[in-house]
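The complex appears here minus one protein chain, its other protein chains still in place.
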Amino acid sequence: MATELKSKVTYIFKKREFGIFLFILILLAVFGSLEPRFFRSDNLSAILSSVGILMVVGAGQTLVIVTRNIDLSVGSSLGMAAMVMGMVARSRPDFSIVGLILIAMVVGGICGLINGLLVSYGKIPSIIATLGTLAIFRGAVFVVSDNVQIDPNDVPKGIIALSTTSPIGIPWLLIFAFLSIVLVWYISSQTLLGKRIYAVGSNPEGAISRGLSFNKITIMVFVFVGVLAGLGGVLYTARYATINPADVGRGLEFDVISAVVIGGTNIFGGSGTALGTALGCILIGILSNGLTVVGVSPFWKACATGFLILAAVAIDNLVRKRQEENFLLAIRNQRTVK
Amino acid sequence: MLECKSVSKWYGDAAVLKNVSFDLAQNEIHAIVGENGAGKSTLVKIISGLVPVDVGTIGFEGNDRTFAHIREIQNSGVALIHQEPRLFPDLSVLENVCVDYQKRDGRTRRFNWKKAEEETKELLAQLGCSFSVHSPVKALSVADQQMVDMVSALRKRLKLLIVDEPTASLTPSEVERLFATIRKLNASGVAIIFIGHRLEEVLALSDRITVLKDGEVVAVKKTSETTEDELIRLMVGRNIAASSTTSNSSSNQASLKVSHLESPGYVADVSFEVKRGEILGIGGLVGAGRSELLETIFGLRKRTAGEVVSTNHGSIKSVKNAISARIALVPEDRAHNGLFLNRSITENLVITNLKLSSKGGKRNFGKEKVIGQELIDKFRVKLSSSSQLVRELSGGNQQKVSLAKWLKQEIEILLIDEPSRGVDVGSKSEIHQFLNDSARDGMSVVMVSSDMRELIELSHRIIVMRNGRIAGELSGSAISEEAVLRLASGLATQGSSK
Partner (left out) sequence: MMSSMVNSKSRFSIPGYLVGPFLILIVAMIYGSLGSEYFLQPSSIVFNTGRYIEIGLLALALTFVIINGDIDLSVASTLAASAGVLAKLFESGVPIVWCCVASVFTGFILGLLNGLIVIKFGLPSLVVTLATLALYRGLTQVMLGDGVVADYPESFVGFDQRLVIGGSPGLPAPLALFIVASIIFYYILHRSNYGLKNIMSGSNPSSSNFSGISVNNVRLIAFALSGTVAGVCAVMITSRLGSTISNVGLGLELLAITAVVLGGTDIFGGRGAISGTVVALFAIMAVREALVIQDINGQVQDAAIGLLLILTVLVPRIRSYYVEQRNRKKRFNESQTRT
């Protein structure tokens, strides 16, 4: 019984996510010791708020990358969803909050569906398809809104409340972020569909020859990330209260993909966890906030993020290579000995 | 139970299966044997639905399955285990096994992982496997992965299991385990089709044997009524005799000396010599390290010990060295390692001859075309235009391109791996002619081949590898298929080689 427990514990230690967690602790210690203000509760909650939206969208992007695809258009989908929702709210001030949220998610889902169809049936490589839809959706935001931005007045109090009120002591924003991560965790570790998604990324030809519905799965992950981007749009509106057709969601895709990669998801598909992505988001948030609090010029943020991505991927690679070498060697040496 | 009538299949212009009729009785273990390219893999791929039939019918348990979809066939209890991986390296054993679970009865909402885990554990135990269901598949050995593949087939109601060359990279104890599994399955009512190269295995395991040769059924024998010799004769068409070309190479000097070569995991303490004008065959089973040996000599694989010395050019340490020393390597897997499938024939031929066709780094299209045409003519590559893409060529012509690209310039030592794999009979004999002629003109040839007939007919001398080492050397009258096989499988040993 004790050995079983011990092996479970060592198993956790070896996991990638633990490494990130450790690094987060180190950063917290470093920043906290340099500047005790860092640990104040309002600062810590500011960190979480800043990455809440990132987590929601990142949860979806994780599954996309797991299937060996990539979605560069998440920022634009988020913008589209937010704008449509904002326009509805502006023209019908008493529209139900839940209804608005659903609208945003549906709009996001439609964007995702378009991506999914292009990649699966259209057989367009996802990097190109989403490069195109990134621009198309952004243009659509402009057209739909007639280049009129949504002002704080137009945003229903209920929506803004999502980022401020805390039903159980935690802001809605964070609850949604947490739920998204948990949802993806559940799908990937507990459901057969989740395993199929990973299978598709791990060995696409194998998936087809095993009879998995390749196209359906691909469309599903893109719709999923679209829906989450829609939710992200709601949270964005809640946080910033302004939806500008030119700015909304711009550059989000970079941050999201960085977080997913830092979180240990393999860009070639087949592996990656929601927890890792969540930790990746938190890590980025801590780094960014910590640097500011400690007094480092904000201009070093981008450098830090870049280094982080390189470090994360390089470490992943070294570990993977070492594992493969050791393993192959063990097997092969068994044979050449005889 | 299974009946194939007059099945024919063409790949392009080449007929891979000609009017093949094959039947499988309930509950039998039926082996299919034949040389490389005889059509065995194609036949079973057709039976399992992976590849469509061109002509003919397939009936399974009384139903016509000629045009059935692969999922339909899988659901009716047919499973194929072959080299192309159907496993997902990043997923665990359990996940791999369960991933294509189909809901058979109406509303099964949530997948019952616990139950699946228990069932899988039990199946694995039955097969004698000791690894955990949660280990990632990529961490398992090939033999273990095969077991996982089998378990995933077993989870469905299996009626017919097809195994294609399963023993290729297994150790003898793993082979034992596999056979025990197959026998157990058969005892519980599953019919088995088994494709194997090692005849003593085939004889040990099967009830009946079908012999294919050049896409046609040559014979169907009851295992108890045939012998290995008879099978070989049927497979090959005549008794294989050692090459009648006298090896005059004993008076020639060595052109390449390999000493104590080692590449971690694949090659251990290999030493041998090749003489000018000699064709040295390298025999051995799959996984013995033959291809890896060639790659290490050529400089592609990391070498941790030992030396490769060319008599005329000194020590070979890298691919660059090798090429300057007039050594060429024609790899086993031409699609992945030898050719650029989506580029033109000319580009494929020219890429290794840039020094000749260009001046100061600047390409000369005219010269390239000339060189290309020269090689195409010399090797009689059949094509519709020189700007045609290589992937549009037939296997034999692709192999010619893979070989020809090295031969514009004088080559002293040709390392060639499986010269006629996937090659039609005509091209095969042309390639053999070429090898013989070149050897006569002084080229040294080191040839790896799993095609016993080819190996024995062409080689002046044969060294046999086993588990990364040289198991023995055969020359002159000692050369025979049996001798090679015995050394390759460890049934016989020789005193340590040089």
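By written order: A and B. Residues from 1 in each chain.
Operating definition for what follows: contacts are C-beta pairs under 8 Å (C-beta built on N, C-alpha and C of every residue); 3 or more make two chains touch, one makes a residue touch a chain.
The structure displayed is predicted, hence computed values, not measured ones.
Looking at B:Val142, B:Leu389 or B:Ile411, the residue that reaches the missing chain in the full complex is B:Leu389.
The missing chain, though absent from the display, is touched by one residue of A:Leu27, A:Ala46, A:Ile97 or A:Leu131; that residue is A:Leu131.
Although one chain is not drawn, the whole complex shows that of B:Arg363, B:Lys378 or B:Arg440 it is B:Arg363 that touches it. Across the entire complex, the residue among A:Ile170, A:Leu193, A:Ala302 or A:Leu329 in touch with the chain not shown is A:Ala302.
Contact with the chain that does not appear here is found for just one residue of B:Leu50, B:Ile351, B:Val370 or B:Ala478, B:Ile351. From the set A:Ile20, A:Leu48, A:Met105 or A:Val141, the residue in touch with the chain omitted from the display is A:Val141, counting the whole complex. Residues 118, 122-125, 127-129, 131-143, 147, 245-246, 254, 257-258, 261, 267-268, 297, 299-310, 313-314, 317-318, 321 of chain A touch the missing chain (whole complex, contact as defined above). Mapped onto chain B, contacts with the missing chain fall at residues 8, 10, 19, 54-55, 300, 319-320, 323, 329, 331, 336-344, 346-347, 350-352, 354, 358, 361-363, 365, 387-389, 405.
Rule of thumb we're sticking to: only the chains that are shown with their structure count from here on.
Rounded to whole angstrom units, the spacing between the C-alpha centres of chain A and chain B is 44.
Within the complex formed with chain B, the residues of chain A that make contact are 190-192, 195-196, 198-199, 201-203, 205-207, 209-212, 266, 270-271, 323, 327-329, 331-336, 338.
Partner chain A is touched in their complex by these residues of chain B: 50, 70-71, 74, 84-91, 95-96, 98-101, 110-111, 113, 139, 141, 171, 264-266, 268, 287, 289, 467-469, 490.
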